[in-house]
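Worksheet: the structure to be examined is printed underneath.
Showing just some of the chains, left in place.
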Amino acid sequence: MSRPAGRLTLILLLAPLLLWLTLLIVIPHAAMLFVSLRERVGVGEYAFGLGNYLTFLAEPLYWNTFVRTAWMSVLATALTLLIGFPVAWHIAKIARGRARQALFLACLAPFWASELVRTYGWMILLRESGVFSAVLQWAGLAEGPVEMLYNDVAIMVGLVYTSMLFMVVPLVTTLDSLDDSLIEAAYDLGASGWTILREIVIPHARPGIASGCIVVFMMSLGNYLTPILLGGKSSLWFTGLIYDQFITRFNWEQGAAFGFLLLGLSSAIVWAGLRLSGQSLRSAMARP
Amino acid sequence: ETLRLLTWGGYAPDDVVAMFEKETGHKVEVTLSNNEEMIAKLRATGGGGFDLAQPSQDRIAGAQAEFGIYKPLDLSRIDAAQFIPSMLEATKRNTTVDGKVYGVPHVWGTSGLVVNTAKAPGVKDYLDLCDPALKGRVSYRLKRPTLIAFAFAMGEDPFAAYADPDAYKAILDKVEKKLVECKANVKTYWSGGDEILNLLRSGEVWAAMAWDTGGWKLNAENPDITFVAPASGALGWIDTFALPKRGRADDAAYAWINFVMRPEIAARITASAGNFTASKGADAFADPALKARFQASFPPEAIDNIKWYPPVPAGLEAMEGAVLDRVKAAQ
Amino acid sequence: MIPGIPQPRALRWLWRAYVAAFFVYLALPLVVVCVFAFNKSQFAALPWNGFTLDWFIGDQRPWLGVFNDRGILEALKISAIVAFWVSAASVSVGVTTAFLFVRHDFRFKQTLYVLMLLPLVIPGIILGISILVETSYLANWLEDATGLWFDGLRPGLTLVVLGQFAFIATFATLVISARLEKFDRSLEEAALNLGATPLGAVRQVTLPYLAPAIVGAALVSMLMSFENFNTTLMLVGSDAPLTIEMFDRMKQGSTPVLNAVSLLLIVASSVLGGVALALRRAR
Amino acid sequence: MTDTPDLEAVRLTRRFQDFTAVDEVSFAAPPGSFFSILGPSGCGKTTLLRMIAGFLEPSSGALRIKGRDMVGVPPNRRPVAMVFQHLALFPMMDVGRNVGFGLRQRRVPSAEIERRVADALERVGLPGFERRRVDQLSGGQKQRVAIARAMVIEPALLLLDEPLGALDLKLREHMKVELKRLQEAFGATFVYITHDQSEALVMSDQVAVMNRGRFEQIGPPQELYYNPRTAFVAGFVGDANRLRGKVLRREGDAVEVADPAGQPLRAAAASAGLAPGDEAELFVRPEAIRVSRQAEDVAGMDNVFACEVRDILFNGANSRINARVAGSAREFDVAAPQTGEFADLRRGERIHIGWNAAAARAFAAEPAEPAEPGKAQAEEGAA
């Protein structure tokens, strides 16, 4: 291929990417930053300033929601990891042949239905007139109807459920690449199960753990539906605040500022996570 | 033409849409919404995306002043004869900005209490919702009507304070405290009309602040449940017709307004939404059972006691929003 | 549990019980949603009032079934249209971008690559509002400047498609790059060596090789588009895709017609997902 | 040291569902010996080794290590160490921590670990390599680290599962010699499995040839090479020309077999039970065949053929002549004498080949089998 032809190809391939990234990622965020720096001073009148960010600092409610969202997302991530890891291990290392395919498929299937449907399912299960309550009463474990919806535990159940796939799949992939003979070698040299987990399996699975955790954390932090639908009256979530600012308060300026804060928070935690696990964004995310 | 209608649940029943489409050849697309979302959507679209919206009459002027999302109505294209004159005048007055009229009335009704009298016999006013006996059995919306209602129930007159932000702020502070106290009683803050019906129907909620029509609907299914006009007065609202600034199907929009204001059509909407309309003479076609329920809930003195919303000045909503957020955040 | 190593029976059973419990946990919500699509009750909750197909075929309110529910059908159509465009755009850009990153070296390649990955770590709602803000300002400015209307820049299907594309294109790129990276360049050289032109080699050898990834990426893009909520919520105009319509109905408080739609969705997406997976296997 | 074998298997059997991977295998590896198990892919070698290491339970039979019964003893309690096919060095640890791994599990004090690790590395020729990362090692170095890691815990038995399989040709040649020397240096018993006959022959004191789950013959390399007891062993160990024909006569151990190309073929050693009329297979090693341009040179031999040179496969000291019997399709591979006397041989030339009955062995012919390796397998494809 001659030089000018090579250049032309490069330009043709580069164009769609640049259009996509500048028009839909870079400029929108710049615009959002710009809007977040505008303060409403009167009807239809605006001035530049940090007012929207100061509002955030001044109002403990916003602060608390921010911290609470971050904290619950971290918790959801940890729970997802703890619950998902043995299952990923089972799929990658213990199940064989067709069972393995089936289990993996079973892991994916719920996520092909939309998040809304999944959450709706949990609402039917958890509500006072729902399935769990009925089962408890039937089993004699409860006297009257039990409300399990509209609390933080319900939110947590939903978050963990909704992100499970994104933890299990990268874990299965990395655990799959762990050579069984490493485990056998360790065992052969006298190691116990815990030692193997600590010294062989976890160090090996670190990239998978990192990418799973990052994705799950992002999904929890940015979730809107689950806290709204399962959390009910206590469903305080930072995305909800952003939505409210945009939709019910018509306050785009404040909403944009909140949006930026959320973006900053997520970037910071992702960055810290990558740092701690010695990964790069590239290695953690580029595994579809 | 396609008429993209931004409205409330029940205001555009299938049969009416079908009749309209058949008669005029226009097609109707319905999007269900509420006041806040209507404004938010129109703000985001710069008044586009929809051809006819139905915000409440008190929410038009402020939004128009701030965002300019509506266009003035061409009153000559509306058949004024089909409207109850007093309602038409009141609505026009409340929706006038810079001398131009932006809304005409359609459906009206009240917010009050819907109570399962067998389980919560004592609920007569909004504050009764905070009775500890009703722990976890109460529901209301986390929206401005609730603030207003509690303010009245606590003996204040928020409407009078509209012009005086400080006074209004003081009232809101009181209400906020009350609502935070009351939070333990709340099962969930409802957001859609059918949602609260389902909660009451299934017995998960015993008493709620809700629209009158819901109470009447349930009453037909279960005589224990009914609408109660609160002692401090029901809140009266009128939902309107308003033209988004960049609607593209004005002909269809005016045709729709004139069509649904025909008494026999209006009666169908009443049957579907449960509320009466500003259509003159529709009463004659209305379901007698519904009328009976209305009269049972609203003895004449209760009708007089209805607090009709005045237009909300721009800016108050920000103040209310902060209160609502804090109530929601309270544990 | 260590593969290939004998374990005590009790531990084995405990382990299996855990795995079984996990899969029950995964399946339960979906099963429940499906089952309640057949409950003869206006409300998706117990008690069980008997079996009905009304939520599929009922034609009278409130017993209005999916197949007669104009709103749902309309939303479904909109979702399909959006999914089609999102997937077409994502796959096209995915292919060009995959070739770019796998085959070419240029300045700022690393930076662009990381930028390309970013949509994966931007919360959907923020992607939505940022595009909303950008396009609104752009539209206002253009309208002020020209006096014309720029409806495409206002919330509506165009923006929904763009918003979803903004992050789904990343997935498509990753799926297609992964396959392209595995492509043995000597296949192309063999084609050249046998007399094919450079474009001919790409068309006859490289693209057929990528086909499973392209189809797979298209299916995954469609699924993602179909179920997207957060980004769409902020960009939707008068035409609501299915998830938004369902969410509105859920807020309004709806009949189990929602369960019926969900059941159909679960079935359809499992089929699509299965196909996508089979394609991935077939490589 | 007593006479108890380090490893003893008695009718060891392992079945997978209805497939018997290891079938009543019995053997004993004496202390300090290099014991190889040689067999084609899929014959059950790994299965056998995994039973010895404890990763698989035998279906039946007994297994004793240093006289102690091993049934039910988990792998981490057996006095054996294993070197895996792909070595299984822990990539997340450096060389020192790899080698010290087994000692750490045994809670050896860390100063002693350090000392013993240094010592083991020294013995495999890698002194001071402790801080190296595993991926900084060459193939041969990795090999030696794997052996050090296994030997540092002083196992009674070292099991090696085709550890040279992943190395390239030259390095493999070199490591063959090296491994044997390490075994002598450590004085431990090595049980080594491979499908490469040259590895087994070069390194081992004893070789067991395994086929379809069974041991066909156990003996020192020379015995297997010069006195194979089955057709399989004759074909699998070393190269051989393979001839088929019906048995005409039998006298003691000697047989005469009909050959379509002319005179009968004579072999001095026939397997028991081979009777006139049976289909027999004869094996003759290429280096056992004499070649000459003059018929007289080979005239006195038991089997002689006039041939035409079909190919000369020049390969230095290992050159071969591919000769086709005149007027027949029968081909022979004949080692070209190292004297260089035939350097000027040309394709199509006539030559005479011959060998004595003593150089040929006859066995009852087995029906051609897909699992059979060797020449026949390479002929696949010509549909």
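Each chain carries a letter (A, B, C and D) given by its place in the written order, and its residues are counted from 1.
Throughout what follows, contacts are C-beta pairs under 8 Å (C-beta built on N, C-alpha and C of every residue); 3 or more make two chains touch, one makes a residue touch a chain.
Bear in mind the structure is a predicted one, so any value in this text is a computation, not a measurement.
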item: Chain composition of the complete assembly in this structure file; value: A x1, B x1, C x1, D x2
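By our rule, only the chains that are shown with their structure count from here on.
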item: Greatest separation from chain A - chain, by CA centre; value: D
item: CA centroid of chain B to CA centroid of chain C, Å; value: 37
item: Chain centre separation in whole Å, for chain D relative to chain A (CA means); value: 55
item: Intercentroid distance (Cα basis), chain D paired with chain B, Å; value: 90
item: In chain A, residues with contacts to at least two other chains; value: 127, 129, 184, 187, 246
item: Shared-contact residues (touching 2 or more other chains) in chain C; value: 4-5, 43, 45, 132, 250
item: Pairs of chains found to touch, sorted by chain label; value: A-B, A-C, A-D, B-C, C-D
item: In the complex with chain A, residue positions of chain D that touch it; value: 53-55, 75-76, 80-82, 84-86, 88, 90-93, 101-102, 105-106, 149-150, 153
item: Complex interface listing, chain D residues touching chain C; value: 50, 55-57, 74-75
item: Touch list for chain A against partner chain C, complex; value: 1, 9-10, 12-14, 16-17, 20-21, 24-29, 31-32, 35, 83, 86-87, 89-90, 93-94, 103, 105-110, 112-118, 120-122, 124-125, 127, 129-131, 133-134, 161, 164, 180, 183-184, 187, 193, 196, 214-215, 218, 221-225, 229, 239, 242-243, 246, 252, 255-256, 259, 262-263, 266-267, 270, 281-282, 285-288
